[in-house]
Each structure stands twice: as C-alpha cells, then as structure tokens.
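In this view, the complex is presented without one of its protein chains, the others remaining in place.
Chain nomenclature is as follows: A and B, assigned in order of appearance, with residue numbering initiated at 1 for each chain independently.
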Amino acid sequence: MTLLRIDHLAVSLRLRAGDRAILRDVTFDIGPGEAVGLVGESGSGKSMTARAIAGLLPSGARLTGDIVFDGASVPGMSRAELRAYRARDIAMIHQDPSAHINPVRTVGDFLTEALRTNSGWSKAKAAARATDLLGEVGLSEPAHRLRQYPHELSGGMLQRVMIAAALAAEPRLLLADEPTTALDVTTQAEIMAILGELRRDRGLAVLFITHDLELAAATCDRTAVMYAGEVVEDQPSTGLHAHPRHPYTIALLHSRPTIESTADRLPAPPGTPLPAYEAPEGCAFTARCPYAVDQCATDHPVLEPLAAGPGRVACLRAAEIADSPEVAQ
Amino acid sequence: MSTDTPGAPAAQDEPLIRVDALRKVFKGRHGRPDVTAVDGVAFTVGRGESLAVVGESGSGKTTVARMITGLEQPTSGTIEVAGRVRSPGRAGAAERRRRARETQIVFQDPYGSLDPRQRVRDALGEILALHFDLSRAARTDRVEELLGQVGLDARVADALPRAMSGGQRQRVAIAKALATRPSVLVLDEAVAALDVSIQAQVLNLLADIRAASGISFLFISHDLAVVRQVTDRAVVMRNGVIVEENTTADLLDHPSHPYTRLLRASVPGPGWTPRRRSAEAASG
Partner (left out) sequence: MSTAAAVAAPHQRIFARVGRLSRFGPVTTAMVVVLALIVLVAIFAPWLAPRDPLAVNLADTLAPPSARHWLGADNSGRDLLSRLIWGSRTALIGPLLVVAIAGTAGTLIAIVSAWLGGAVDAVVSRILDIIFAFPGILLALVATAVLGAGLQAAIIALCIGYIPYIARIVRSAAIRERDAVYVQACRVQGLTGAAICLRHLLPNVAPIVIAQMTVSFGYALVDLASISYLGLGVQAPTPDWGAMVSAGQQGLLRGNPTESVCAGLLIVLTVVAFTVVGDRLSDRYEMGAAR
C-alpha cells in the first residue's frame, strides 16, 4: 500500500532560451507512516521534487509523469482540490524557517491562523491547541512563546515552531526540505529526535530531503539518491549504507570523511555534480564514474529491482558491482 | 629579525602562533548588554601543524579566527605570531602587509568570497603586486602556479566568479590566500558550504598543500568528521571558553568533557538514535 507514488516524474521550465530540464526521471513511493530520505547534491532536483509533490511548481513549468497521493493525481487537481490537499493532507518545513514566517506577527498569530481559517476554530480553542503543539515539539513555556516574535527565538526554536505549525492540521505526509541544515549539530539531533517521535506517535509519513546521506540513512526507513534530476538508487536505509549499488551512492558514502578514522586520501569522484539540463544521453554520472564502460555514455539506465533484497538501482553494471565492488580497477 | 628566519634552529621548537588570555567583548548597542564572545582563550599552533577549533554557533570560534587575521581587535590578551607579539590597536599599512604574509583566511561562503567584477587573474595579480616586486611575465607565471597549486586549469584565470562553480570559487579563494605565501592559513568553515564530492576534493587539496608547503592550518569547524580528516590537534569551544583540548584522534575517540561527548553523540551514523534533551536544556 502506498500513500504517495511518484511515477517517472519529469519537470522542465520554459525559459527564453528554450526548455530547461529540472527533473528527468523521478520514481519512488512513500507508504503510510514511512520515512523516506531523498539525498542529492546541489542541483540534483531534490527540492524541486518536493515542490512538485506540494503542487507548487513555478508557473510555466511543464510536468510529465504522475504524482499520486492516496489515489488522486496531484497534477490533475483543480485549484480547490489542490487547496484542500495542501491544507489537510501535506505540510512542509524548510531549511530557513525565518523566511517562512511573518516577522512582524507573533508566534501565536502564526500558529493559530491556519487553525482558525481552515477549521473555523475560536480564538481560545486555537490558542489552546497551539500551546499543546509547542509543548509537543519540546518548547519550554509554550504559553509565553505564543506572545513572542520570530526574532526573539533561536534558529532551533523557530524550526520547532514550524514543525508545530506543520502538525497543526494533522497532515498525513510531511515534506521536510533540509530542515536541519542551517542548525547546529546538537540542535539537529534534537529536531531529528522530535521528528522521529512525532512520526511514530502519529503515523506520519515523512519525505526527508537532505544532502547528508549519513543523516538520511540513520533516520529514514528508506533512502532514495538523486543525481542530475533522476533517482538513481532507492533502498532500505540499512541496505543502502551497507551495500550501496549505484557508483554515485558509493562515491557519496566514501568521499565523506568519517569521525572514526582519518583516511589517507578521500576517494572523491572527479568533476562537479551535473545539473539535469546538462545531462547527456546516457548515464549522467558516466564522466565521474570509475566503473564506466563505453556503453554507459550511450545507453540510458533505468531503475531496476535489485537481484537480491528490496530496492532498485539504475546502473548498467549494477550486477557486476554487487558481485565485486573492486571491478573499478 | 632572526626570530622569523625560516629554518633558524631556535624557531623550530617555538610555536608559530601563541595565543594567550584572549578576550573579546562586543559592546551592546541600543541598550543591549555587552557580549563576551571570547573569554580567556589560550592555545598554540606549531609550524606545519593543523589545529582545529571546534564549536557551534555562538562558541566564539569565528571571533578567534577574525582576531588572528586582524579583522577584529582583541579586547585584551596577546596574539604572538612567529615570535612577534602583535601590538594592540589599528596597524599601519606596512604592518598590515607584513601580517598578510603571516596569516591568511578562507571563508565559508564560496559565492561571497570573490569580487563579482574581478577576473581571477586580476584578483591574484592585485595581491601579488601588493606584496612582491615581480615583472609582468613573472606575475603571469605565478598566477598560473597558484592556480595549479589549487588544481585549477590556467584557463580559469580569465573567468569571472559568476562563470565558476562553488568548488572552483573556493579553490580560487584558497589560491588568493596562498598568494602572499603565508605561514598560517585560517580556514573558517571553508568546506562547510560545499557539496559532498567537492568537499572531499577540497579536503584532499588542503592535505596536499600542507604536505607540499609545510603551512600551518587553523581549522575552524563544527564538523567533527572533517576535523578528524585534516587536523592533528583540536580545541573545543563553548560560550567563548575552551572546554577541552587534545590530539584530534584522542579527543574524538575518548571525549572527556560532557559537551564534547554531546557533540560526538550528535553526529549521525549507522545505528544512531537522536535523543531529546529536557525542554529546559533545549530552549537554552
């Protein structure tokens, strides 16, 4: 059973210079109550995927493929349906909470506004609910916080307010776009702990977008890796971490230094991440891939189920790499 | 004069940087109270050594970096570089140029670190002209040498920053810092904003530069894994104070201060379960 299914999603923006691909082939799904990590470097299209799910693509964007939430196609929704879907079914939190909260209104105004307009609640009832929510996300003195302004709160506290606001409507899917990237590591651990608890208590599904593969692997049930506007691998997190199948996932895992030891040299892939619109005909990672053969430059790999265990990978040489990861030499 | 002669026997054992009782108080404006950003910090950096200053936002680690590079004046305390104590107060032009040949800095933001209207060649040439008496041809050679040192093609010399990727810009920022041939490079979260694969490339590059030139690093970072990769020794700062100091390996393998242990436990990895602290501690 799936809550959200993304099927060969491709998005391009119409620019004066012609169409520019942002997403080329994104396929993955999220079950009810499941946490899925979406990992990629800058320009891989992970944030645009979240915007597409929320029906928030920029005007002039062209979409092919499908996004199906609980049986309903998001691109096919009318304006009213889309509004109801955003108000009830999904919620979003962002990297920079201060950019998504009105600086001249109090935290209480911010939290109660949606409750009062969407649910028609009285001021007192909404305020009581907001106080409960702030308590749930671990803010001390919640009643006092309601009267404070955004600038009086630290980044970590503000992100907690955003989570509280996201939860107010009891959504079924939370889109979390790099929610801890701008925070300190100890605060990140707090926020992840809170998200984990809320998810378990409420059966909330989460799409956790991050550049940090370790963080996704440690906190999500499943992790999908994106490169140049495509999902190239999708595995249960433990499997992905222990047995990455796609050369790009392998590169991401190995090029990150570890806290346990000092590497003589980090095995960094050469070159820079490729934006989707510069992707070549074949596999976009070919130029940086130590496993690449001639065929990689011409044949476009598609996501195929792994030979052993759950998960999918888009690589022509996946089977060989799985058998012996040393084939690069 | 003899104290900073390279290779002088006496200089070998002397630390390159010695910081003592360093303190910085920012005056509170608009009726707000004064803020003590750095409070009695002391450490040394040896020749060729790489020292990490680890901390979170508000720890004072960046203020330490800014004082060592002359961007902030210490409220009190001493900074001694290559056997010379830096006199307090604003330095004159000649003194600032001399200090520029001792300490240089690379900042976090690869997008703001370069003048948007200056080509790479001119950015490097401007520094070279200020510090060295080079002929045109020699300056061109040195620009290409610097670009090679940071792993950039000589063709990049004619590019404007907007035509470059974040990783390329950060390499140019490193080349600019190396142009004065400093003995200490301060890296203020210099790889924090880079993509994972680019970060690895730059970390390898930094290791190469240190191996080839014997330059010292003062590596300001919140990222313990990165710190493990590029530093020999580390100090942990919290609220303007150093709470723990050790070799990097020992500090991370056997953290003794509770705060260091908390930092260590906050790093995600396999089997990591983040735990919520009490509401009181969280909001503090």
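List of remarks:
One rule holds in what follows: a residue touches a chain if its C-beta (ideal position, glycine included) is under 8 Å from a C-beta of that chain, and two chains touch if they have at least 3 such contacts.
Because the structure is predicted, anything quoted here is derived from the model rather than measured.
Within the full complex, the chain left out of the display contacts the shown chains B. The chain omitted from view is touched by exactly one of B:Asp34, B:Asp115 or B:Asp250, namely B:Asp115. Of the candidate positions B:Ala37, B:Ala173, B:Ile220 or B:Val236, contact with the hidden chain is made by B:Ala173.
Within the whole complex, the absent chain has one touching residue among B:Arg97, B:Arg181, B:Arg261 or B:Arg275, and that is B:Arg97. Interface note for the absent chain: among B:His131, B:His257 or B:Arg276, the touching residue is B:His131. Within the entire complex, the positions of chain B that touch the omitted partner chain are 69-71, 93, 96-101, 103-105, 107, 109, 112-118, 126-127, 130-131, 158-160, 163, 173, 176-177, 179-180.
What we mean here is this: only the chains that are shown with their structure count from here on.
Centre-to-centre separation of chain A and chain B, using mean CA positions: 32 Å. Contacts from chain A toward chain B in the complex involve residues 41-42, 138-141, 155-157, 184-190, 192-194, 196-197, 211-215, 217-219, 238, 241-242, 251-252, 255-263, 265-270, 272-273, 288. Those residues of chain B that touch chain A in the complex are listed here as 56-57, 165-168, 195-201, 203-204, 207, 222-226, 228-229, 249, 252, 262-277, 279-280, 282-283.
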